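Missing here is one protein chain; the remaining ones are kept as they sit in the complex.
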Amino acid sequence: MAKIAFIGLGQMGSPMATNLLKKGHEVSVYDINLAAIEKLTALGAASSPTLNEVVQGCEFIITMLPNGKLVEHVIFGEQGFVNAIAPNALVIDMSTIHPFESDQIREKLNALDIQFMDAPVGRTSDNAIAGTLLILAGGTDEQIAKASDILLCMGSEIINTGGPGHGIRVKLINNFMSISLNALSAETATLCEALDLPFDIAMRVMQGTPANKGHFTTTWPNKVLKGDLSPAFMIDLAHKDLGIALDVANQLHVPLAMGAASRELYSQARAMGRGKQDWTAILEHVRFCSGLTK
Amino acid sequence: MAKIAFIGLGQMGSPMATNLLKKGHEVSVYDINLAAIEKLTALGAASSPTLNEVVQGCEFIITMLPNGKLVEHVIFGEQGFVNAIAPNALVIDMSTIHPFESDQIREKLNALDIQFMDAPVGRTSDNAIAGTLLILAGGTDEQIAKASDILLCMGSEIINTGGPGHGIRVKLINNFMSISLNALSAETATLCEALDLPFDIAMRVMQGTPANKGHFTTTWPNKVLKGDLSPAFMIDLAHKDLGIALDVANQLHVPLAMGAASRELYSQARAMGRGKQDWTAILEHVRFCSGLTK
Amino acid sequence: MAKIAFIGLGQMGSPMATNLLKKGHEVSVYDINLAAIEKLTALGAASSPTLNEVVQGCEFIITMLPNGKLVEHVIFGEQGFVNAIAPNALVIDMSTIHPFESDQIREKLNALDIQFMDAPVGRTSDNAIAGTLLILAGGTDEQIAKASDILLCMGSEIINTGGPGHGIRVKLINNFMSISLNALSAETATLCEALDLPFDIAMRVMQGTPANKGHFTTTWPNKVLKGDLSPAFMIDLAHKDLGIALDVANQLHVPLAMGAASRELYSQARAMGRGKQDWTAILEHVRFCSGLTK
Partner (left out) sequence: MAKIAFIGLGQMGSPMATNLLKKGHEVSVYDINLAAIEKLTALGAASSPTLNEVVQGCEFIITMLPNGKLVEHVIFGEQGFVNAIAPNALVIDMSTIHPFESDQIREKLNALDIQFMDAPVGRTSDNAIAGTLLILAGGTDEQIAKASDILLCMGSEIINTGGPGHGIRVKLINNFMSISLNALSAETATLCEALDLPFDIAMRVMQGTPANKGHFTTTWPNKVLKGDLSPAFMIDLAHKDLGIALDVANQLHVPLAMGAASRELYSQARAMGRGKQDWTAILEHVRFCSGLTK
């Protein structure tokens, strides 16, 4: 059994620390919310008013905090625990923070010869309670191997994301996509309602198309990801269809902020000569606009 | 076997008409492209330089054209076939056109006691060749029943979309969503590349989350679609994560037009008091912004 | 004095026709709104239930209608006046319509040897009443010379916009800019309010800067319009400042849809190597994105 410090007992952190306790680990906890601490100490956790004492002698120090400034603060701030970290301890930040802040924290700790890995989590607070989170482990293979028993007390699956900083990066990518997609889905469903089209009929259709299955595993692999831009469905036609949708939406008073932005993207792709290419070539267009290709 | 007129022999129409011939139907065809006509007549189709003669005596008249103006034109234009339609014939528009144009055509034909249904198709030109298109049938149940043998010569699946005009509406919804999603996916994949994160790792994560599975069948059914807005993941946090993504993207020179639009949508939802609601409440926000709710 | 037909007696058309009458011209009017007609006939206008009779023998036929479909309809529709136009008559469309619809109407009339010019108006309904509209005359120099006495009954200033179709084009450009600018101004003023900054102080500053004076006559002439992209204020800094504004706005719940779109434009300009150029180089960037430059 390991000695573990757990800092940050919020909606996610509290059940995660609880699961560590349940698996028999020796856990000391810290939060600014005393009620949250009491809940854990009632379950057998140790605590202390100072971070230094909380991390004392721990093999693993886990942070689960709302943002990078706070992670920085509990480690390097005036009351931070940086000088109390045991030799060979591994600091694991499981928060969802800015990846460049995570990089800075890792670099500052590594400069002090302290091990650090990023391991943000996927899924929901229900999964945190059930111990079935998805762990996006960013670190060296050694760090991940060392931490995996501990991480699997909180989650049911670990993905080795390929290196230090990759966990927090993949979390960002996943959240960007799923959060933006949520808003785009809302535009679609609202347009559907404004057209008096029952949503279950639209769903029945979309379940069989990229609209709901996504493009990453349907249209892209055999086209743009292979470098084949010959048209199965042309950029020009995609642009035309978006134009119809926006015209309908504007007649029906459904504002489509994201839809409108996407039409202008296709328009730009056409202006730059991609009108007759496959619609998946929009990836090449966005890469070009980002300076990633010439 | 039925007597069928087929008007519009493009990338989709040509193989669709071919499949009707192959199944033994008597098909007369029309296009402004003579080479396209010759290909079909070589396979046994009849043709004629005038639309009136092409539709003469046909039970089914199918149009498959690039836009609504052309559909309107071949029916009601100076050389249009409207006056040559046989009694009891069914006009089936399989084109992807503006739904309000489709409505107008139906209403004008119905006023002349002529049957009309919309039946746009899903999937690709490969499916048109294989006869495995998805048929989105908009019409009365009688019309769909009458047409289904014919439609199943061209497609492998018919969805009864629930009424006249619903086929073309569901096509619009599906295309809006899949085309916009394609552009959003491109922004995500480009951000991933700019972060030096291998795309296959991002894919491995996203395959298990709404990022690739979509929200319609994952996060929405148990939350917003049931009227439960208690937060599994708060609008406030979704907004925060988008802010991080945009900050990273702007540092890395990855323009995220759609991502930026989505952040402002979440910002607006927060301004209107939804910050502590579940992220799926963005649907309720967009509905409100469209005047569908008070 | 001239014989003039005036078709379209709405908020603008009614006072414009009135002013023609007041200046002593012989005016016959048409509208679907009988009350509007009565108002004009009470002032001495002639009228008739058929367009053909209204335009009979007129030297000038003026249309002032809500959209291009209606202009097309009154000229070429079933009841349209196209066959009743006197030889040497000049058709003047003063409506704000789609420029490509205007082009089509002109081309169709010219093919029949009928003279047509576009002359949309600027300013407001108050100016229509006062006869002080701004006339944006699109036509040949001969047409504008011929029409100018008539036009100056309704407006106080004619701008010869340089050729047929140019009037309606410049109207479009002006309206696009002023309407979009109105929304951007609203975002700015709202951000100002959310920052608790009195608007009159912001105004006092902006009156002396491009923020209120515009760029066309301040920053552009000596930089981008001369081909000088050396930085007085760098794209990189402009991008940074927009980032601060968006961060502030997102903290204060002020959604800046246009501001967000503009930041991504600057981001794209940076990605394409313009970060160290003058901010007016954004013009060159947008031109590039439109395929106007390589």
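As written, the chains take the letters A, B and C, and residue 1 is the first residue of each chain.
Just so we're on the same page, a residue touches a chain if its C-beta (ideal position, glycine included) is under 8 Å from a C-beta of that chain, and two chains touch if they have at least 3 such contacts.
As the structure is a computational prediction, the values presented were derived from the model and not from experiment.
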Query = Which of the visible chains would the unseen chain be in contact with across the whole complex?
reply = A, B, C
Task = Specify the residue from the set C:Lys3, C:Lys146, C:Arg270 or C:His285 that touches the hidden chain.
result = C:His285
Identified contact with the non-displayed chain, of B:Ala2, B:Val82, B:Leu152 or B:Met272 = B:Met272
Key: Footprint left on chain A by the chain that the document does not show   = 239, 243, 246-247, 249-250, 253-257, 260-261, 263-265, 267-268, 270-271
Query = What residues on chain C make contact with the chain left out of this view?
reply = 67, 96-100, 122-126, 134, 136, 159, 161-162, 166, 169-170, 172-198, 201-217, 219-220, 232-233, 238, 240-242, 244-245, 247-248, 251-255, 257-262, 264-266, 279-280, 282-283, 285-287, 289-292
Remark   = Contact residues on chain B toward the hidden chain run 257, 261, 268, 271-273, 289-291
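Everything below uses one rule, namely that only the chains that are shown with their structure count from here on.
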Inquiry  = Testing understanding: with touching defined as stated, what is the shape of the graph linking the protein chains, line, ring, star, complete or other?
reply    = complete
Task = Using mean Cα positions as chain centres, tell me which chain lies farthest from chain C.
result = A
Interface sides of chain B and chain C: same vs different residues, half threshold = same
Message = Suppose a student superposes the Cα atoms of chain A on chain C; what rotation angle should they report, nearest 5 degrees?
response = 180
Key: chain A and chain B, separation of their C-alpha mean positions in angstrom   = 31
Key: Mean-CA-position distance for chain C and chain A (Å)   = 47
Ask   = How many Å are there between the centre of chain B and the centre of chain C, using C-alpha atoms for each centre?
value = 35
Message = Which positions in chain B are in touch with at least two other chains?
response = 247, 253-255, 257, 260-261, 264-265
